[in-house]
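Note that one protein chain of the assembly has been removed; the remaining protein chains are unaltered in position.
Note that the chains are named A and B in the order they appear, and that numbering of residues resets to 1 at the start of each chain.
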Amino acid sequence: MSQASAVVFQILQSVLVVLIAPLVLGWVNQCRAWLQNRSGPGIWQPYRVIKKLFHKDAVLAHNASPLFWATPYILFGCMWLAVGIVPVLATSLPFAPAADVIALVGLFALARVFISLAGMDIGTSFGTLGARREMMIGFLAEPAMLMTLFTASLISHSTSLVTIVDTLGHREFVIYPSMAFAAVAFVMVLLAENARIPIDNPATHLELTMIHEAMILEYSARHLALIEWAASLKLTAYITIGIALFVPWGIAQAGDWSGLLVSLGALVVKLALAGAGLAFLETVSAKMRIFRAPEFLGTAFLFATLGMLVHFLLEA
Amino acid sequence: MDLALFRPVEAAVTISVLWLGLGGAALALTRAPRAVTGWLYPVGAVVALALALIGFWVMSAPASSAVLPAGLPDLPFHVRLDALSGFFLLLLGGVSFGISLAAAGYFRGSETQSSGLICLQYHVFLASMAFVLIADDAYLFMVAWESMALSSYFLVTAEHHSEQNRRAGFLYLLVAHLGAISILLCFGVLHGGLGDYTFDALRRAELSAFWASVAFALAFFGFGAKAGMLPLHVWLPEAHPAAPSPVSALMSGVMLKTAIYGMVRVIFDLIGDIRWEWGLTVLLFGAATSLFGVLFALMQHDLKRLLAYHSVENIGIILIGIGLSMVFFGSGHPAAGALALIAGLYHTLNHAVFKALLFLGAGAILKSTGLRNLNEMGGLIRYMPHTALYFLIGALAISALPPLNGFVSEWLTFQASLQAPLLDNSVLRSLVPIVAAVLALSGALTGMCFVKVYGVAFLGQHRHEFISDPRPASPWERAGMFWLALACFALGLLPVFMVGELNNVTRALTGAGLPEQAMASGWLWLVPTSAAQASYGPIIFLLVIVAVFAATFLVVRLIYHGRLRRADPWDCGFPAQTSRMEDTADGFGQPIRHIFAPVYLIHREIPRPEDPRPVFRQEVEDRHWYWMYQPVARFVEFLSGHFGRLQQGRISVYLLYSFLTLIALLVFAQ
Partner (left out) sequence: MPSLPLQSQLINLFAALLLLLAFAMLTQRRILSLIRLFAAQGFVLALSTLVVGYATEQPDLYISAGVTFVLKVVALPWFLHWLIRKLNVQWDIEAMINIPVQMLIGIVLVIFAFNLAAPISEIAGTITRSTLGIAMASILLSFLMMITRRKAVSQVIGFLAMENGLFFAATSATYGMPMVVELGILFDLLVASLIFGVFFLHIRETFESLDIHHLEKLKER
């Protein structure tokens, strides 16, 4: 496991995940279309959208500040870093020690704060509406996510994702009841943070029902392309974190080329299943009233905290 | 390192006296206010920097002490400079350097008769805080503590024409003195009847478990009152906004930390044998304080009051760290206790830096626009770009976002709380995760609050019609804010240095430090326990984000194009987009008001449908006034009323009192 091959693995993972993230989103949308008895736009549609947007001229409002046009780049950078840290294909990558689960949650929080500020930048009512609602979702989703990750950390006695994957994936199979709680909480947080039904409808065009879309109403062209790409990267990052925590089997060690092929295959299968599962969840649920969302997330937060307590009773 | 002619403790004393000298000069120069603001504040800043350097030097040097020729004939002042005092001197000096620079700019241009007096009180305030940190006996400590309270009282009531400021000052002085009495009683308990009040003697005194707990309770109450802990926090949101902004920065940033210093010094050093029950108390109060502070901060629309409530929250977070440390030390896990103490002390420094930065930003806004109410600000990023940038850094730091400094101390606190499985007591083991959950919640709420503050104040359209465009902040103010923003980055990107220094401090204070593998990973990675357990590399964070930013920027322009044009914003068909259509500060906080309604006491005045001029009024009040303070005040008035009967107004009665006292003394003299 030499340094050079570890670096190659790192680059491979980062580039690969960034490139296939829109495909994941396209697959989820396509599954949703099939479940709703439509034929759907095809799994490559997000790529076409991003390409179309890059060609356009960017239009900024008269009173947009530098924060406004810098945010899409910052967002993209944050998400790129996130997928570099999560052990998607392999563990023990060079970037992995840079952040543990707490820093990962902090990274997502940084992205959320910047996009909310960008929403407030122009000063229209929709932007501030979106920012307000996004922070309302975020202030409960972030602690819930943190508590879920803490449950996994308490089991593996470490907050480093590498050690967590090693403990949960490469040791003997043990059923952890606290992970049952953590899994429920994690799915709820994933739905909330990625603006999926039942919290937010990603396909809506009614401004008063928007949360995420309202913040990015003013963006166009390459800025919007980067934000859409970053959103799909965020969804992929969350799914891969879930995979690393709950179904970590198959992730290779850095430098192990044969293990890499197995890992790639396992990743494709897991992402496909997760995407289909997400589409299924979205189809059977209805979007909630906006003030039911804090209840939903409060439940997730309390489930996650309960998972930690159950760990102390049953597993310690 | 101990130069024979120049010991650190004497240097510290000299510098503090220099500050007093500056104050005296200010008094002498009352007739020439320009000279005061032009020269004295900058010189004070340089003096502060020297003090910070001495503090930094002492953190790794052995302790040194001295006896000053001042004080009473049989009770001279003792001073001592050890690693803990050195750390807090670094905090005091470093932060007040930035604040004094900004004060030079803030007070310029609005000189009045009282500028000299304000400068005097400012420097006396600084000097008394320095003396609190180096005091080695209870006498000097209390003298310095009282001068700190008094000088800050005069600073709070600097604009004494306003009734509200006078009330705020009175409340502040009242709670400060309640705390001071408690601290005095604590020293009385600690000295155990030996008659010697030096800290050495207090350390050596043996106390029974009961008296040690009494001493802890008194110290916790007394220093907690000064720190603004729940439920003794009510003076903070009144006093900090009333003072001029550099003074608010000093009070929030540095004065609250002297209370933390006092708590750590008394509990860890003077009392010594820590019990885990004390730690649990501190932990629970800290958790309640942090959540309460941030919930009330979200309801404020006065910028300085909001920042004051955030100080309450951050004191809660510091107390969580210290409480965790006490729990671990009391349960026999010194390494985990050291980690928690380092986390608490790191947050102390971080909070001082970013809170001072935020208050200076608020001061710059106040000076340029005259506005303190968030609902009247807006769009200031166009008029005050530098202030906007520094305020953004401060807002990101206080929201505990990587790669800035607030995140490092919260990260360390979380790592300490994850050591909970070491504890045997099942109650503690269940409560520590709950406290970690509360900490996560208050961190997330802080992020929401600062999105609100920054978005409403700096972004969007301006809500207030300015007569002339607001001027950007003066170069002095910008210099002060720049120094503090630089500190935010330095403490955030290179935490290993400070953690190493704090490890020395913890080792000197308690004898325990971080394990060997912790500091062995080099300057790039912060590893508190072992590399397999947790690590954090903030420089990588910043480098990757900046690299991706730059690369994407260039690649997109290379492959596609970088064309841009300006247009009107999306208005959904409504042509007149005025500033009335964006969220106000209260509007942004509405979801929190809805979700957490039982916590607040909300008075609402809703107009009826047929009102010709409808008015909506909403006031959010703190329940502590009605639960605690008013009943206590009524009881005190009741008691005083009864005591008032002693004052009969008749001379014969007063002569009777003297007669009775004489008889009593004669009886007892026998």
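Just so we're on the same page, a residue touches a chain if its C-beta (ideal position, glycine included) is under 8 Å from a C-beta of that chain, and two chains touch if they have at least 3 such contacts.
Predicted model only: the values in this text are computed from it and were never measured.
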**Q.** Contact residue for the chain not shown (choose from A:Gln13, A:Asn63, A:Thr159 or A:Ser178)
**A.** A:Ser178
Q | Hidden-chain contact residue, picked from the options B:Thr112, B:Ser162, B:Ser426 or B:Thr578 | A | B:Ser426
Q. Among A:Val247, A:Val262 or A:Leu309, which residue is in contact with the omitted chain in the full complex?
A. A:Leu309
(Q) Could you pull out which residues of chain B are in touch with the chain that's been left out? (A) 426-427, 430-431, 434, 595, 598
Q) Tell me, which residues in chain A touch the chain that this view leaves out? A) 172, 174-175, 177-178, 180-181, 184, 294-295, 298-299, 302-303, 305-306, 309-310, 312-316
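Here is the rule we go by: only the chains that are shown with their structure count from here on.
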Q. So in the complex, which bits of chain A are touching chain B?
A. 54-55, 57-65, 67, 70, 73-74, 76-78, 80-81, 84, 95, 97-100, 102-103, 106-107, 109-110, 112-113, 116-117, 119-129, 131-133, 135-136, 138-140, 142-143, 146-147, 150, 153-154, 157-160, 163, 207, 217-218, 222, 226, 291, 294, 301, 305, 308-309, 312, 316
(Q) Help me check something: in the complex, which residues belonging to chain B touch chain A? (A) 378-379, 381-382, 392, 396, 399-402, 407, 411, 414-415, 418, 421, 426, 429-430, 433-434, 436-437, 440-441, 443-445, 447-448, 450-452, 454-456, 459-461, 525, 531-538, 540-541, 544-549, 552-553, 556, 559-561, 563-572, 577, 579, 581-583, 587-588, 590-592, 594-595
